[in-house]
Every structure is written in C-alpha cells, then in structure tokens.
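As you look at this complex, bear in mind that one protein chain is not there, while each of the others sits in place.
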Amino acid sequence: MPGTHASVLHEDRFFDSDPAVRRVARVLYEETRGLPIVSPHGHVDAGILADDSPFPEPTSLLIRPDHYILRMLYSRGVSMEQLGISKRGTEDPPGDPRGIWKTFAANYHLFRGTPTAAWLDYELAAVFGVRSRLDASSAASIYGEIAERLASPEFRPRALFERFNIEILATTNPASDSLEAHQRLRDSGWPGRVIPTFRPDAAIDLASAGWKAEIDALGDVTSSPILDYASLMRALTAQRAAFCSMGATATDHGVEVPVTGQLPYAEAERLYQRALAGQEVAPADARSFQAHMLMQMARLSAEDGLVMQLHAGALRDHNDSFTRSYGPHLGADIPVATEYARNLRPLLNEYGNDSRFRLILFTLDESTYARELAPLAGHYPAVLLGAPWWFHDSIEGMKRYREQVTETAGIWNTAGFTDDTRAFCSIPARHDLSRRVDANWLAGLVARHVIDLSDAHEMARALAYDLAKAAYRLDQGERG
Amino acid sequence: MPGTHASVLHEDRFFDSDPAVRRVARVLYEETRGLPIVSPHGHVDAGILADDSPFPEPTSLLIRPDHYILRMLYSRGVSMEQLGISKRGTEDPPGDPRGIWKTFAANYHLFRGTPTAAWLDYELAAVFGVRSRLDASSAASIYGEIAERLASPEFRPRALFERFNIEILATTNPASDSLEAHQRLRDSGWPGRVIPTFRPDAAIDLASAGWKAEIDALGDVTSSPILDYASLMRALTAQRAAFCSMGATATDHGVEVPVTGQLPYAEAERLYQRALAGQEVAPADARSFQAHMLMQMARLSAEDGLVMQLHAGALRDHNDSFTRSYGPHLGADIPVATEYARNLRPLLNEYGNDSRFRLILFTLDESTYARELAPLAGHYPAVLLGAPWWFHDSIEGMKRYREQVTETAGIWNTAGFTDDTRAFCSIPARHDLSRRVDANWLAGLVARHVIDLSDAHEMARALAYDLAKAAYRLDQGERG
Partner (left out) sequence: MPGTHASVLHEDRFFDSDPAVRRVARVLYEETRGLPIVSPHGHVDAGILADDSPFPEPTSLLIRPDHYILRMLYSRGVSMEQLGISKRGTEDPPGDPRGIWKTFAANYHLFRGTPTAAWLDYELAAVFGVRSRLDASSAASIYGEIAERLASPEFRPRALFERFNIEILATTNPASDSLEAHQRLRDSGWPGRVIPTFRPDAAIDLASAGWKAEIDALGDVTSSPILDYASLMRALTAQRAAFCSMGATATDHGVEVPVTGQLPYAEAERLYQRALAGQEVAPADARSFQAHMLMQMARLSAEDGLVMQLHAGALRDHNDSFTRSYGPHLGADIPVATEYARNLRPLLNEYGNDSRFRLILFTLDESTYARELAPLAGHYPAVLLGAPWWFHDSIEGMKRYREQVTETAGIWNTAGFTDDTRAFCSIPARHDLSRRVDANWLAGLVARHVIDLSDAHEMARALAYDLAKAAYRLDQGERG
C-alpha cells in the first residue's frame, strides 16, 4: 500500500544514536512520559472545553489554525486561497476541506526536519491511530480516518483532555475577557483544571489598531468607562482580580522591544488622553507608555502574586499587504534582535529583588540566552527563563537552550516547558517531544559524567513537570 | 620519506564516528558524490576557460589569489612581501614562487582544523595526485609534482572543467562588463556551460572610490554617456538584457548594511548629480541611494526574471594602511552584526509576494539564521536562503546553518551549495566537503529517527544538486 510504514513513530525518536546516551535517555524518558501534562501557557480556547462539541473535520482542526503550516506552504508558492483563507471582504467560498488536506499532504515533505512534522506525525499516529505515512497518495484515506475518529465520543475535547492526561491547562485572554467560557466550564462540574491568563497587550499598546475597541470592551466588562489613566489602572486591577478568582496564576505581555521605565503620572495621563481623543501617538510615545505600563504590571504582580510572563522580540505583521489581505497570526511575524539587560534594568531594579514578584522571560533571539538571560536569571531572585519559544520550540532549539542556559543559570532558574499552542490536539505531541529532548540532553550529561544518574532522574522529572508547576505557582491554591 | 602518509584523504572524513551515523552518511554520500557540479555563484574568470591556456606554476595558482591563505599567514607574522605581494608603487620583484611555496608549506600547520586545509588537502591529493603530506620537508618535491601536472594537457582549464564534472559555472561580473570572454567561450563551440552574473555594486555605490570609473565604463559598454539617474537606469536595464542573452540567470549585490527603500525620483537624481559632479556624497546619502537602487534591481528582477542575490554584512578593507599598501581582497574584510527584518521590509513588502521575483539572502552574521533569515524564508514566497558564506563555508559552519535554519524554513527554502570561489581548482574540493557534511547531517537525522532513510536520499540529492539548479532557475532555458 502506498505510503504505509510499519510505524511512523520510532520508539527511540530524537534520542542520540550513541548507545551510551540512548540507553540512559530511554530510562529517563520512561519515567517522565507518563507524568501528567502541566500546560501553563497556551492559546487553546476555553470555549472548546466548555461546549465539548465534536471538533470539526480534519482540515479545520489541523491545518487552517496552524500558522506554522500556513506560512511554510505560502513560502513555497501555495496561495492562501488554496488553503481556504480568503481575502478579507471577498465572498469566496471557504474552500473544499478535502482539497486543502490533499494540497497539504502533497507538500508534506516541505516539513521534513521541522517540529511541525514531528508534532503532526505524533498526532496522526498516537492521537488518531493513523498507521500510514502522510503523502499525496494516502491523503484521502487518512482524511477519512481522522474524520471518522472525530465523530466518536472518545474524540470530544473533554475526553481528549482526560486521555492526554492534562492536569492543568492555561488559556490566554485579553484584559477585557468576561471569562464567560471559564465560568461555564466551572459551572459544568467537569473536574478538568482550565485557568485563564491575563494578557493586557491590546489595552496597553496605544499605537495598536485595536486599542480603542479593547478599552471600550474593558470599560464594558468592568461596568465603568475608562476615561483617564487612573480608570485604566482601576479597570486592569479589577480584571486581574477577576482572573484570579477564576484560577489565574499568571499574566502575559507581548512586546517588540522589552523596554521598561516609569513615566511621571502627568505624562502617562497626557499620552492616554491623546490616544483616547483619537490623536496620533508617536511610536516613541507609545513605547514609553508601554514601558511604563510594564512597570505598573510588575507592581501589581508583586501585590496580587500573578506571575508575569514577558514574550519579547516579534516584529508582528512584517508583510503589510499580506496582513491587510488575510489578517494577522498567519505566519508573517519575524523575530528581531532583542536587548534585555539595559531595557529591563528599571523594572528589575524596582522589583527584581522582591520575593513576591516573579518574571518569566521568553526570547526569539537565541544570542541572548547565554549573554543576557541566563545571567539575569542567575542573579535576580525574581527572574526565571521561559521555555524555548515559537521558532525555537524544536529539537535543536531546545538543545541550544539547555546548552546555553544551564551552565550559568542551572535548571532551577528555568520555568519548565510551555507548549504555547492553540492546536489542542498537538499538546501531547509537544510535551512528548520536549520530554524526549530533555531526557536525551540529560543522558548526554550522564554519559559524559557531568552529572550522575540519580541527579538526572530528579532533573528529568523537574523539567517535565515540577518546574512548570512551581514556576507558575500552580502548586498553590489548587482547586479542590 | 618525510611527510609521506598512506593517504591524506580518509574516505570517511568529516563523518561522525558514531557507527549508526557514519553508516548512513556513507550511503548518502555515495549517491551524491558523483552528481555533476552546479556552481551558480563564484568568482572564476571566464577568460581562463576562453583562453584555455595552461595554468601558471603552483604558487600563482594556489597561494597568491587565495585570501584565506594570505590573511592567515599575515596574521601570524608573515609579511605580504614574503608572499609575493608588493606594496603598490614599489618596483619590487614578484618574489620567488618556490620560496613562497616553501614559506606556505612551513606554516601549513596554522590551517589545521580550517576549511583551507580541507580544501587544499583535497586539491593536492585528488586533483594533483600528490601522495605526501605538505610540510616544510615535502614542499619542494610537491611543488615540482604540481608544476609537472600543470604543464600537461589534462590540466588545462577546460580539461579540468570536464574532469570536475561541472555542469554549470556562473561567474560574477561588473555591470560594465562587455562579457567578451563569455562571448569568446560561446564562439569557441566548447560545450561547457559558463554564464555571467550581473553585479552592479560599483555602479550603485556613490561613495566607492571606483564609482566614476565604473559609470564611465558602463557608458562605454552601452555606447551612451550616463549623465543622469534616468540614463543610469537605462544602462543597467540594457546590461541586464545583455547578461541574459549570455545565459545569466542571476544578479548579485554586496552591501555592508542591507537597507532598502524607495527614494523620490528627484532625490535620486539629486544624489546622482552630486556624485557625478565629484561633490562629496554623505555616507547616509550614499546608503539611501543604494537602498533605492536595491528596490530598482528587485523591480527589474521581477520583470526580467534574474534571481537577485544579496550578500550583506562585510565591512570591507578594515585595515586602512594595509589596503592602501597592498590593495583590497587580501583578507582584511571583517563581518559586522547585520539586521535583515527591518532593513529588508520595504523591499519585501513591495516584491516579496511576487511569484516572478526571487531573492537569495546570504549572511556573515550567524545569529540571524534562526532569528531573521529562516523566518523570512519560511514566510515570503520570494525568499530563499543562500549557502553558509565565506567564513562560514566550513564543516562547523554548515552544521550550524542546517541546525539553525532547517527547523523553521525546511531545506526547500534554501538555495543549495555555492562554492563562491575564485580558485578554480578548489571547486571540486568545496562541493565534496559540502556533500559530505550534508550527508552526515542527514545521517544524524536518520539515526535519531527525525526523518527516515528514503527522505534522506531525496534530501541529499536536493542539497547536492537539485536545489541550486532550481533556486537559480538553471533548469529553465538550458543552452542546447
């Protein structure tokens, strides 16, 4: 049968072939593979679990929402229309899911050696029980197999959540979110722990197109219009409390440049009023306001205990005409060189020694791992380093991260793995890859007698489970 | 006999010693080692092949033109005069070739672990049939052996071209080149495919010392003086067409900073007139003009189909007094940190989604591989990544490139290998090294079950042959 392999998933995948390493990697992985999944940062929609409706057909589930897949196919000449993404304002039909699936399958070789292939191979084989290798010839039958599975009760979101052995799943939510889906989930009595994360980017970036709408939404959800900087701070504080009451333990902040610094109150007010009046806010002013708001968010985190995450360095929507045509989050964000030592100094000077405060730093600029981030985490009590992020959430990316971070910061200044995904079905694939790569890295240290095997057992468990739970304060105040 | 080894070239050289990897590497390399050489970017003089005269003696062939060799010896205290390079304006005799060769041989240990040694070992053993290891004691006899070979018909340029199994060789030519050598080669009826590449740097950089001379030469070759910006554009367009008619499929652009952006027509004209009048052009103005001209070259590439190459990040002639004394291209260029995401945005916003346009990016700043370049290539249809360049055209350099690029961009967004050399006899050495390193990298992926062996076979062939041919549009319009 074309495209059929004994098994696509080799049991030793991602392990070094050197027997001295592989032997230890297997042992370590055997102990972590069954640990529950802690997912403290991601983009799954809580509504999926609140509704618990069957997932749609395979293309809508696996291809259309995956920016890794869309951008790779687009980069090789497949149009967005061929992938079922229409130009905004056009009335094009959404595209035939089976045809899109076939286009993807015919181009699946493009993903060889990428994490997308590693994740998808896992999803097909381990989640959906597909036994053939995906290519043009097997596309139709695999589509049918997955579609059939999705129709069964075992593939409803909650059933998968339980089968995936997810202990905690954090979503990411704008400051204005009413958390209605989280409330419904809680009301349903289903015991899965799904918690929100407070991400106020849109309310803080005066230069973003959606700022005013977010401010209005934030006013609505807090039942009080936000007419000045003081009321903005009140609304954000109130919403942080609302998130806490729904189990949140963290905030998240995405910025292009991680500059921090306090503004005089009057200046913050002036910039806020300009933006509110619809006047242009100069990019430098918007950045100053953002820098100021990061200071405020750190201050509130020290007070309410929400762990502050900072994701820096993505130049969003690099491709103007593409974004105008098809929208954001389709794979056109490009990382830029990012400076942390000088930019974060005001914030860390103010809060970095405060035992109540915790800041988890993420980067897209790997040159900062050993140069700035590991030294910051290896000194400031408040700082931990987040998992290798986005483009670096990969076998080689994780290896570079461990090799460049550990010798300065150790592993206990890192925050465990975060899958950071909106693709629910890829969650176990991502954690499995991470656990394998970490087991292999530790095995390499054991084989070179840098650590001994008993150290490695403890460290493997920490990397797979303990660190994330502790870093995000998920071991405190568990929902009974 | 002093300096004699059984064989300098081990058959498993550059392969990992782990048997699981080496076994696969051998198999993959066996399939690519015999493929024809596609050399889409380099600096060989077409006149060598047009004339087909015997090469000069070994020192003139192998040492004096090789900036890798000159700089390393200079860095360790060997003077340029000892290497046969006289100060400009002096009447020094050119130096005794045998003495220079001996100096080189006595210092050959300096190159251990560098690609220069890997290439030269190959040239000596595989091209010239030398059986001894090069050092001070074997220098004279090896010189004699090579000199003897060079005198024989089998070592004429065309004979070597055929023996090297070169399918296509691209040269690099200034915009003002009459392509007389290419024409002679074509007229000769010899079937070797040697094509020019259009590199208009000197005509575009208003601040370069040779700008006016290049403009004059461009006026001469197009039989029309270039008195304004409009005639500059006309001349460049005409010469692009002339290059196309001689088989060119690509342009090349070398810049320190890859800034791009359109100028108003009047401003372009104003800067051109300043330069033409011999008035000083401020560095920022020269850069703006260059940025503008890169936009124009991209526009013309979209129209005439010439693939645009961009080599960015070399600070040329870092050592002022050295360059004044001995001239450029002798190993005194130093790379600098290079920004691509913001600098290329204007150009990519204008042409990056145009299916007619193709841009191949090269860097000397490896920190941009995973951070900017792979994401750009992994999104924009027009962008491919060029091979690891210059200082990074090496075993470890290639390994870092694959590890940092592939997980985001895959291999099909890369443009295959380019030897980029002016050293004709090193061409097979460089392709052999590249094919070995790629085979070994793929073997590592197979051994870790990231890809399977059938994938690896296809990918090895792509990296060694298919990608370069497709990327440079060499599979279109072959000369019959």
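For clarity, chains are labelled A and B in written order, and residue numbers in each chain start from 1.
One rule holds for everything that comes next: a contact is a pair of C-beta atoms (placed from the backbone, for glycine too) under 8 Å apart; a residue touches a chain by one contact, two chains touch by 3 or more.
Given the structure is predicted, the values throughout are model-derived calculations rather than measurements.
Of the residues listed, B:61, B:83 or B:118, which one is in contact with the missing chain?
The one listed residue touching the chain not shown is B:118.
Taking the full complex into account, find the residue in B:18, B:81, B:162 or B:228 that is in contact with the omitted chain.
Selected residue, touching the omitted chain: B:18.
Which residue, B:75, B:224, B:273 or B:454, contacts the hidden chain when the whole complex is considered?
Residue touching the chain left out of view: B:75.
In the full complex, which bits of subunit A touch the chain not displayed? Write them out.
Residues 18, 20-21, 337, 339, 341-342, 345, 348-349, 352-353, 355, 367, 370-372, 374-381, 383, 403-404, 406-413, 444-445, 447-452, 455, 458-459 of subunit A touch the chain that is not shown.
For subunit B, which residues lie in contact with the unshown chain of the complex?
These residues of subunit B touch the chain that is not shown: 5, 10, 12-18, 71-72, 74-77, 109-115, 118, 315, 318-322, 331-337, 364-367, 391-392, 394-397, 400.
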